[in-house]
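Note that this complex is displayed minus one protein chain, with the remaining chains in position.
Showing subunit A:
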């Protein structure tokens, strides 16, 4: 019986060979960072950490859109949900992330109209069906999600769905990597770069970060074989001391990515600065609506009176996202902070590092 396409990427004997090769070739002590939250989850779900040599440490990076959403932005979503005649739409994971007061799930429990959607287009549909209400979409995500959000804004503009708006907290990946590399104390011997994001950005988007910092980098997919393969490539780059930017996911990622999606994205958004939770402001790492589309900006539509609030005391999410700490090193981990009583988003998001340690540790 032949293996189907996907099963090949889980084939135990292929995996065994890769693991054996990693054990044989790896000598240096390496700190490898999986940038993307989906990689973090896959690594835990397949039990990859404990089949690698002890000399290899896998660190989670700033690649889960829920984890990096600033507390100020969560507070804004909550504030919008408090407005009269508003329907807040959001992707699932965001529901439970604590703002400084409550969560969107808490707001829903208290009677606010908060709805989980699977696509931003569902939010536009809800707006069409509820003309007497304002429908706001909490726009979080990376390059993977931004083009679709842009397409929804374009659609709403074309169809004159004027009761639809977005609260934007979208972010870009390469500037975050660059910021990481210049943060004191950060030491990373290799990046496992996100597959989904790279489908849009292409390999080219990482070139300038790579040229400046020369950190071994491999783009890969989410199957166990993909990840093990990427680890082996990073081991080889380190052992031979020839860092490279490689694409181990050619079945999905092209050098130039998906220019069409990027075009839509840049039609609606322009690059601006963005606040990352636990990390702070990163220049040119966010996306703002262009003047032509300002009408769809929920931040301008509502008077939210947000005050700046400190992030929860003791939460080490920022250090975790930069690979400075592992969740177990956080003083609150498992004591105060659990999936039932999360202090930081890393414990909430299904892609969060703390949740992964907690659930699969």
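Points worth noting:
Criterion: contacts are C-beta pairs under 8 Å (C-beta built on N, C-alpha and C of every residue); 3 or more make two chains touch, one makes a residue touch a chain; residues count from 1.
In this text, contacts and distances are computed from a predicted model.
The subunit not displayed here is recorded in UniProt as "Hydrogenase expression/formation protein HypE", chosen from "Permease prefix domain 1-containing protein", "Cytochrome c oxidase subunit 2", "Hydrogenase expression/formation protein HypE" or "Fe-S oxidoreductase".
As for the chain not pictured, it touches subunit A at residues 10, 12, 15-16, 19, 37-38, 41, 44-51, 64-66, 91-96, 116, 118, 140-142, 144-145, 196, 224-225, 228, 338-340, 350-351, 358-361.
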